[in-house]
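Please see the structure below; I have some questions.
Note that one protein chain of the assembly has been removed; the remaining protein chains are unaltered in position.
Up next, chain A:
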Amino acid sequence: MPNVIILVLIPFLPLASFLILGLFGKSIFRNTSGLAGTLSLFVSFLLSIYTSFGYFFEYGKANGIYQKLVPLKLSWLEFSNGLSIDMGIILDPISVMMIMVVTFISLMVHIYSLTYMKGEERFSTYYSYLSLFTFSMLGLVLSSNIFQIYIFWELVGVSSFLLIGFYYNKPSAVAASKKAFIVTRFADLGFLIGILVLSFYSGTLDFNTLIQRLTSPGSGELKTAVTTSFLGISALNWGLALVFMGGAGKSALFPLHIWLPDAMEGPTPVSALIHAATMVVAGVYLVARLFPVLALSAPEVLELITLVGVITALIAALIACTQTDIKRVLAYSTMSQIGFMMFALGVSGYGGSNGIGFTASMFHLFTHALFKALLFLGAGSVIHYVHSNEMKDMGGLKKHLPITHITFLIACLAIAGVPPFSGFFSKEGILLAAYEHNPAVFWLALATSGLTAYYMFRLYFRIFWYKASQQHKHHGEGGFAMMLPLILLAVGAAVAGFIPFGRFVSSDGSLLTLPFHWLFSIAPVTLGLLGIFSAMVLFKKENGKADQISSFMSRVYKLVYHKFYVDEIYLFITRKVLFSMVGRPAAWIDRNIIDGLVNLSGATTKAVSERIKVIQSGKVQHYGLYFLFGVIGLGVLLIYVIKF
């Protein structure tokens, strides 16, 4: 059985590192903060390896099926209605895979940042934030309770906010961090209400119980959840779709993606960790976690997920072709790949060989984490060298940055789906699943994967070839601490495809071999090569062809370059609608009408008392007169009215 102390240490070592570096980083550690953070994470990484070996090879299986183990569950907040938020640890193939991914990528980023962030004034703060993020992310993937996952969900959100805004004196970074937080918060609103709906109908917040109650056909909970409907959609579908909204926000799916490109304002290693490899796939993870319910009881929601996924994949790939900031290209590429993972889940069935999509999605999540982190770290190395994010400042860098060049090339080949690099295998699985379940999705996905190859190699050629060599910079590549992660990740990105992933991760825990057909691969590989070739023609040498093409289709190009004006639409809604039509009137009404009434009543009282105070004149004659009137009045009253 799993060792609970070790399991708890995996997230708590980063937490300890966060607290210690956050409180004493500046005073005690200073420049050694990085080492301290890295060391604690290294231990955490070793423990994750230990745990995953134990899970996959020793105690994870019962009767050949991987079990969902909950070795730890502590009641955190018990509501009076029987629902309870527990702090627990769940061990199943996807959570074990995720702790490996998170600790490994995070470790790479920790090491890389030792050089990349050196000399930064808030060096220890940076590492404490990284630790906070790692802790939250590990907590998220290990959550055994849907409310627990929401708690950590918010915590990764805030660490992302803090890290995007790390260069806090740059107004654009501040704006980006706010945007990221608010957009994902909006999505989390859906998540929260979804949780409320699901918990109301299932009567539990615990994942295992929830899944069990909402998938067993005879259960009363399922029956009420399906039969109760609102606006023609069943309560169950509402709940799951709302939860998916949270996932869509965090995973930057269209139309909640607008924060991700801006999030590139953060330090580049942070983008590699949070906005490429780990946090942005949290939405995929969430859908995978609830997958049995979706597949068995709510196929409609799964269709929604497919739709959103495939749209995101395509749109993001199109936009990526036009961007000139290399980090933004990578950001859109991340979006697009997450779209792949999402629709792979969407087209997947549950159990046995139906679950190819599920396995392929998780596989792609895994390989994507490796090659995308590599791409970002490589981009970081380039940015470190030229001090700019813009393509126009780059070109011909292959001589100056040889290691970066080779590793970047490997990553590009992997993401473009060129065999035998890792991306090829995982993407094949996804395409196959799409082909079997939904041809329309398949064709769109195929087109997108061609685009992927194009925009990645556009980036590659533009950075490393294009112009003849730039003016020489004084320093070369970033040194050992920056190169080691690149090399390790490149090895991973190159060979990870050969992992028999279906042996470990499948929709129902049973063994699955991802099917593989040479014939089927011809189309995507050819398209990929075509994409690479066209990028080569356009960008290997400086020539005007690319500009000619873009000016040829200038209208379309502009539309895509401006990201289909989605940002502008949002801006309109927030500025013109929420601020001008809700916020300002609310503030005005409060000051003028509601408070106006208060002041009016005050003023009336005052005015009335001004008028009647003259009665109290202090002159005896007046009082005598009032007295006389009073006596006469009373007399009249008593004699004539009451007839005393």
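The rule is simple: a contact is a pair of C-beta atoms (placed from the backbone, for glycine too) under 8 Å apart; a residue touches a chain by one contact, two chains touch by 3 or more; residues count from 1.
Note that contacts and distances are computed from a predicted model.
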_Absent chain [UniProt protein name; select from "ABC transporter", "NADH-quinone oxidoreductase subunit M", "Cytochrome c-type biogenesis protein CcmF" or "L-arabinose transport system permease protein AraQ"]_ = "NADH-quinone oxidoreductase subunit M"
*Pick from A:Ala16, A:Val70 or A:Val158: which residue touches the chain that isn't shown?*
A:Val158
_Just to verify: which one of A:Ile28, A:Ala586 or A:Val636 makes contact with the chain not shown?_
A:Ala586
*Residue in contact with the excluded chain [from A:Lys178, A:Arg503 or A:Lys540]*: A:Lys178
*asked:* Across the whole complex, list the residues on chain A that are touched by the chain not included here.
replied: 75-81, 83, 85, 147, 150-152, 154-155, 158, 161, 165, 168-169, 171, 174-175, 177-178, 181-182, 185-186, 188-189, 192-193, 196, 199-200, 578-579, 582-584, 586-587, 590, 594-595, 597-598, 602
